[in-house]
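All protein chains but one are shown at their positions in the complex.
Order of writing sets the chain letters: A, B and C. Residues in each chain are counted from 1.
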Amino acid sequence: MSRTAEAIKNIEKISPRTVPLFEGVCAGHRGCQGCGEVAALRMAVKAAGPNTIAVSATGCMEIITSPYPQTAWNIPWIHVAFENAAAVAAGVEAGRKILYEKGGIKEKANILVFAGDGGTADIGLQALSGALERGHNLTYICLDNEAYMNTGIQRSSSTPFGATTTTSPAGSRSIGQVTWKKNVAAIAAAHNIPYVATAAPAFHIDLMNKVRRSLAAPGAAYIHVFAPCPTGWRCAPELSIETSRLAVNSRIFPLYEVVDGVYSISRDVAKPIPVADYLKTQRRFSHLKEEQINLIQERTDKEWARLQALVRATNPA
Amino acid sequence: MAKEGLHSWEKLPLGCSVPEAGSAAAYNTGDWRSGRFPFTQRESCIKCGLCYIMCPDICYHPDPQAEGYYTWDSFYCKGCGICIHECPKKAIVWKDEKEEEEYGSACGD
Amino acid sequence: MIEVRFHGRGGQGAVTSSELLALAAISEGKYASAFPSFGPERRGAPLQAYLRISPDPIRLREEIYNPQVVVVIDPALVANPAIKAGLGEDGLLVVNSTHDLDRIKQECAFPGRIARVDANSIAQQELGVPITNTTMIGALLKACPGLVEIESLRHPLEERFGANASKNLKALQRAFNETII
Partner (left out) sequence: MAQRVGIEVSLACAEAVKLARTDVVSAYPITPQTHIVEHLAELVANGELEADFIPVESEHSAMSACIGSVAAGARTFTSSSAQGLALMHEMLFIASAMRLPVVMAVANRALSGPLNIWNDHSDIMAERDIGWVQTFAENGQEVVDLTLHAFKVAEDPRVSLPTAINMDGFILTHVIESIELPDQKDVDAYLPPFKPLQILDPGRPRSLGVVGGPEIYTEARKAETVALENAYAVVTEHFEGLRKQFGRAYKPVETYKSEDAEVLFITMGSLGQTCMSAVDEMRAAGRKAGVVRIRLWRPFPAGDFIDAVKGARQIIVCDRAISPGACAAPVGAEIKSLLFNRKINNIYVSNPIIGLGGRDVTRQFFKDIYAQAVKDAASGKPMATEIMGVKE
């Protein structure tokens, strides 16, 4: 058993009956109706518990939780800027570590970093890479709603192929986003950090346990969370959580873990639904033609096969 | 004169911080809701708690009076309907706000 | 105040020469400043290093334009006209060369005082490598009596070279003895 596997095997597991009542983020936040991102954020902080320091990048979650003179945070929280949450967290971690060693701090604390896909895949990628490479003991959670929602639905490198956004609008000569979604979890895994995972709020127990496992892992951890945005995706607010379920069940967003380089699929979708069933819930994809939907299906199948190959390659028989 | 600020600069916490945790709880988001609200029919409820954990606005809380059930909070509910969609037993339904004078009854007792 | 300019190539330790002398002077209670020709140092490229030593605090932050002494660490630079820049006829040129003084005078066309030592041979014999920066300090001290005491260099050499300090000190001492003016 690898060092990380050993470290995370005995975590206090959360089950449907033992969901922690602790709220790290309180009601009264200004999230949109049906915000899947804040739902996922709340789950993550619940799992981490009160002995946690949160670091946020600029973005929806930061804006909706901290308009002066109020804060929705029940745990110590810091926001500095858009592109540097990982670096700020690195400083918090280093500062606390040395103070603990010198006796100035008596207790260790979890460090959770929250950033959106823009703050992670685009402008914050360098700071993220630096923090992961240096191995700070923290968990970085990307809450991926697949575009710059805070500023009005502009495309990011995490926006999926075919989605229309305000800066990748579908038109007579464009299908919307023409590039494929950047795979930041794979980039994180390429840093050979102890723990990488993907999660979705529809699978809340899995998500919360992944947060616990990431915190138990010795060193830097990364969790990529699929965070539906009814506002930006043009879907009904009540379908927010459902959308993340469909994403997983269509294999367009597979749930998996990489523990010390060893891949495992957390939810083996034996009979996937067609990606078309996922796409049709969101008007950001409503302009797509069958040909493009087929392309997305092909790509999804290929990525799933690649993931399976990684599982085989990293789990010796 | 220009519009005045929220309060004196001399009363500002250091670095414009917010020293009081969870103070957003005082903020009413219930008035974002328009016309209808989710109503739990307890006779159908199986106490799974999905309404509690899936609600992005933290409107459901364990009912101190009835173990396993959850109460709903009109002060925060923005009316997104996630609880209604996620409830595996379809125990939560929309109700017209005009029908109910008292939200207290929304928890279905 | 005395101002000295060193000429060498990147990697030959001209900067180290000026630094060691500054440290020695300061340890004697004098004031000194040592600095390289500012910029990226590239191995092999000709470079200069500067040294000021004074009994009083040094306030001057300009470069050295009119040194009283120029030390040439690399024999191949002796004929380079840059070594004479700003050096008055009453100045002193300390060179690493195997040639006799008359020939050096011709090579560099400098009418003033010249001190020479075959630092390459000494360094090769004493250190096993032709790195002449510490050796040339010996020649400089011979030509400039009282600049600093040789003994004052012992500690800076030990700090810089550790176990090899004594070998460097010996090479320096030999150069001091073998320098012809």
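Heads up, the rule we're going with is that a contact is a pair of C-beta atoms (placed from the backbone, for glycine too) under 8 Å apart; a residue touches a chain by one contact, two chains touch by 3 or more.
Everything numeric here is computed off the predicted structure, so don't read it as measured data.
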Displayed chains contacted by the hidden chain, counting the whole assembly: A, B, C
Touch criterion as defined above, residue of A:20, A:76, A:218 or A:261 at the omitted chain: A:76
Identified contact with the non-displayed chain, of C:10, C:36, C:112 or C:130: C:36
Touching residues on subunit C - with respect to the absent chain: 19, 22-23, 25-27, 31-36, 38-40, 57-63, 65, 156
Residue numbers in subunit B that touch the chain omitted from display: 3, 5-10, 12, 14-21
Chain not shown, touching residues in subunit A: 50-53, 55, 62-63, 65-69, 71, 73-81, 83-84, 86-99, 101-102, 104-105, 107, 109, 126-127, 129-130, 133-134
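The rule we apply is simple: only the chains that are shown with their structure count from here on.
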Rounded Å distance, subunit B centre to subunit C centre (Cα mean): 81
Centre distance in Å when subunit A and subunit B are each reduced to the mean of their C-alpha atoms: 25
Whole-Å gap separating subunit A and subunit C, where each centre is the average of the chain's CA atoms: 63
In subunit C, residues with contacts to at least two other chains: none
Subunit A to subunit B touching residues, read off their complex: 16, 19, 21, 23, 25-31, 33-36, 38-39, 42-43, 65-66, 68-75, 201, 204, 230, 236-242
Interface residues, subunit B side, partner subunit A - complex: 6, 16, 18, 20-29, 32, 48-49, 52-59, 62, 73, 75-76, 78-82, 84-86
